[in-house]
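Removed from the display is one protein chain of the complex; every other protein chain stays in position.
Think of it as A, B, C, D, E, F and G in the order they're written, each chain with its own count starting at 1.
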């Protein structure tokens, strides 16, 4: 007798995802949506869509949502969580949105220990706008605004968000994961689940940084992009738990 | 025969300082000005005055200067240093200016490894505007916007700027010092001198955080404020070198 | 009663702002209109402080006035700064403990009160502004002792209730000083 | 020659934008005015792409036109979307490899060219758009072979110089196909 | 009887090929002849009986195209 | 002959008292009777001959009021 | 209740509490600091939300979030701080969310100064954020009127699902006046906020989304037309102004806020001299009371626009006047306040001040 092992989660709407073929945004959407369903919090969750390729995530997550100005997702989340403490509030942000223009809002939400969860998609580039350099771009990485490759002397090194946020008291849980194979996707899911679990328990600010891909702007086939995220990105952005209040 | 051991430095103008009696802003102004003179860089220095009690520092430092919008001093400094790499560019910022509204500009200037020097005055409060809470205010500290004292559950903990910036590659030198007695003032001077020396040698981003005072808004006599900065602030903001590229 | 435009000025710390506020509070208590406007901002740091007060039984229009009906000057710079802008039949009260003897001028009654000395005699320099208040009220008759007492209690509140007595004494001392001078105004 | 308003549309990846740009570049080279305006933005991702081209020996005013003189449709959705907006004596060229036979209508000449098949015969599906270009030029006579060749070389540049030949062949093949059809336009 | 079976919702497939790559038994392939309405090549199963129902393909599919069932 | 001597630029003194606090030989005091033009009490030296010219007072003075000379 | 003497900024804070504010998000700036200071004490005490944000940009976006969640939320700031909020304000207006923004103007441009000014009229009425949107802007002249409008502003914001800005200058913020907090507020029927993002469990079967993105130009144009219809309705319903001394005046003064009060005194002085001058006092700056100008008698010799700026409301006066009368301008800037005598002179020398 046949039993369903895997199917599309009810945490996502029927709307077709707007992402390019093979983009990890889609995989991560599933992980977040499955988590909201499995923890039974979908109907009290409020998603904050940021500005980036995931700007339309307010159409994909099957819960209430707000669309934030570029970089301000954590400010919206703070504003909401403070007036609706019983709700689950999370942001979904790219590296341009979180690490560049939104670094202040994110750091201060973390420092205040806001009870929110941040899903941070690090794909080392600006996808939506057509492949400009991100603060997370790798040394030597060619982008439309670093056409000879990122030069450390000129642009500095890729910014290490998890390493930086690990120094902030208000952070309850912080892990960097990847999505380049089933094993890591499952680990990513567990990290996301733990982050939301901590929010349910009012433990403080939680963030999961996911080393992701942008096949189109990297100019790679989806499969090659997965390899690049493993071979080129992971060494610069080592995976692991950077902070866990329970382990302190 | 009498020899002058100490007198007002030529690195400061004749303009009477606008600071309240006994405020450490005055002491730190002297250290910076003396350093510019001693390193022979006064005539090629450009000071960036931030928004805070030190907003008028453009009238005090005896060199060219620009006055920046609140929090944006490091952006101005970047803009200038990139077009005038031979000049010495430094910012003088309070904790509201640098750690609150200006954290993004400061972090990214550091991450790009901009060849500038940041003098960071941490007095755990907003002075100019009359004593509101700063992100650096201590737990329990009463301010006009935390009248029952800063509450960790509500406001989070004081933000640790030096600890956070120590994780950034682009930082060449970073030390936290104090100004509550002659010994520490002399140490502070050495740190400031080293920071500017590194800038002269194009080593990258340098910052000195000075644990300071705000007698008026703390509601203390200057002497008591010095004691409070030592006994209450220093334990939260431990002194020391947080990063030195030469020692790596 | 027509509107009275009052300017109060002195060093920060001399109780200038409080002096002005007491007048505005008193007007409110007596169900007429009071308006108080301070000089504000960091430049007042250490420097001189001043405030404008308007009391009137009619609606108060302009919060800004060119000439004051009454000037209360706690130090010399303030006197110099504001004495040029007095209305007809104006009154200037000055702190003769810090300011040398001033002559009256046409249409303006000028009176000095040694408020620091009187306050020191009372044993608390801090109530010098209340000595001035006594003198001011004795001359202008703007508010009753009762009204002023209520307001002072209100402002001092629980924590400083013990200071009410000395403040009242200061006001009386101020009134006495004017009575002894024997001058009348309006 | 009066201004020609040209609409080019198809799937992303069919060389639609390049087709339009070649026309605008050619106009510029021939010292007349060319204007090219693409649909842009992320919504073009995967979806259909289109561009408007205007060539004229006079100053080009409105970059926007209601009706096209020429429509070049690389796929069916594009044909459907734009065929309603044709000017008098218009020309519609469509990719008959992907679109079934279409009838001509009053005042609009409608011609299909099996560009994918022809390109496949040439051994490179990527030059299908140049087959279309050949057919288009054969009908409209807008630009000389010389002009087009210069532009194609320019666009392909050093790196893709080896592709010039096959592109030229494709253009010839397109022209041949029209000649065989024996249709004339304008 | 195979351990598992996979079902594709072809119309929302974008032909990225990730499922093909991550199938441990290599039974998925891209059918270069068939396009879906969106114009993408779709995925077919070469040897259905070799499916072990690991669901790796479904886990890696960004567009939730694949349903996996296992034989219990 | 004292080791050092201090000179005050009274008019820019703000009477904060830091110099008094940090003088190791405790020879500075605030003169509560004299005000400068800005209205601040100024600083006087009680026993000039005890000055060791350490310049601690000057180092701690925020307003660069103090000049210190040493006997060489 | 008997009148109380209260400082403008604190009165604004207390009025907001009486108006039912649930949350305040802001960042310190002179001359409005007493607003957050008062609220930090009393909102928290009342179990409501007060949070000092890390910047104005963050503050306005916290407001955006809380407004989307259906709460009564406000922020307050001053000139450069409002400038930083422009993007967020544009988003809030575009997403049709209600909130209260208090702007206490100081001298500009740039860091400028901190004394009272009206140099941010454009900033308030012409956006500065991007696109075609409007705030509903009220500019009271006294602390009493400020209290009354603040108490009402949340109802108005909720009714139209649009941000309301209350625009005052540093003088109204810093002075104290005798005021009454218990004056009645107009009753409005307010539909419940079934659009609020409170979680689907509170509105089963419907996902609520606060958003301003419409990538399809046709859809975005429709949204713009919808907003425009709303603004027309606001103009019809909420235009507010006061006509003063309007029986055969020789000149008309147009002034708002503090400047209007100074002008009131000038008008009295001129009356004493036998010169009759009337005043149009706009209370709503958007919608601007153009209709008031239709009531200006033909006989009037001219209209004098008085502002604490170099001439910004002047635009709206010229548009409303539409060439019917000579328009003159009198302004002070940078924190300088004229005394009534200056306006008296400006009227007497009207012709030197004619701009059109």
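As a working rule, contacts are C-beta pairs under 8 Å (C-beta built on N, C-alpha and C of every residue); 3 or more make two chains touch, one makes a residue touch a chain.
Bear in mind that the values here come from a model prediction, so they are computed numbers and not experimental data.
**Student:** Looking at the full complex, which residue from G:57, G:209 or G:262 touches the chain that isn't shown here?
**Tutor:** Residue touching the chain left out of view: G:57.
**Student:** Among G:126, G:206, G:271 or G:348, choose the residue that contacts the chain missing from this document, as touch is defined above.
**Tutor:** G:126
**Student:** Name, in rising order, the residues on chain D that touch the hidden chain in the full complex.
**Tutor:** 21, 24-25, 27-28, 31-38, 40-41, 60-66
**Student:** Provide the residue numbers of chain B that touch the chain removed from this figure.
**Tutor:** On the side of chain B, residues 13, 42-46, 48-49, 55-56, 58-59, 62-69, 72, 75-80, 82-84, 87-88, 104-105, 108 touch the unshown chain.
**Student:** Can you list, in ascending order, the chain G residues touching the missing chain?
**Tutor:** Touch set of chain G with respect to the missing chain: 57, 79-80, 82-84, 86-87, 90-95, 105, 107-115, 117, 119-120, 122-123, 126-133, 211-225, 227-228, 309-312, 315, 318-319, 321-324, 332-336, 356.
The rule is simple: only the chains that are shown with their structure count from here on.
**Student:** Quickly list, by label, the chains bordering both chain A and chain F.
**Tutor:** Both-contact set = B.
**Student:** Average the CA atoms of each chain to get its centre, and name the chain whose centre is farthest from that of chain A.
**Tutor:** C
**Student:** By CA centroid distance, what chain is farthest from chain G?
**Tutor:** Between chain G and the rest, the longest centre separation is with E.
**Student:** Whose Cα centre is nearest the centre of all Cα atoms in view?
**Tutor:** G
**Student:** Any idea how many Å lie between the Cα centroids of chain E and chain G?
**Tutor:** 60
**Student:** Nearest whole angstrom, what separates the Cα centre of chain C from the Cα centre of chain D?
**Tutor:** Computed from C-alpha means, the inter-chain centre distance equals 88 Å.
**Student:** Specify, in ascending order, the residues of chain B that touch 2 or more different other chains.
**Tutor:** 20-21, 100-101, 103, 128, 135
**Student:** In chain C, which residues are in touch with two or more of the other chains?
**Tutor:** Residues 46.
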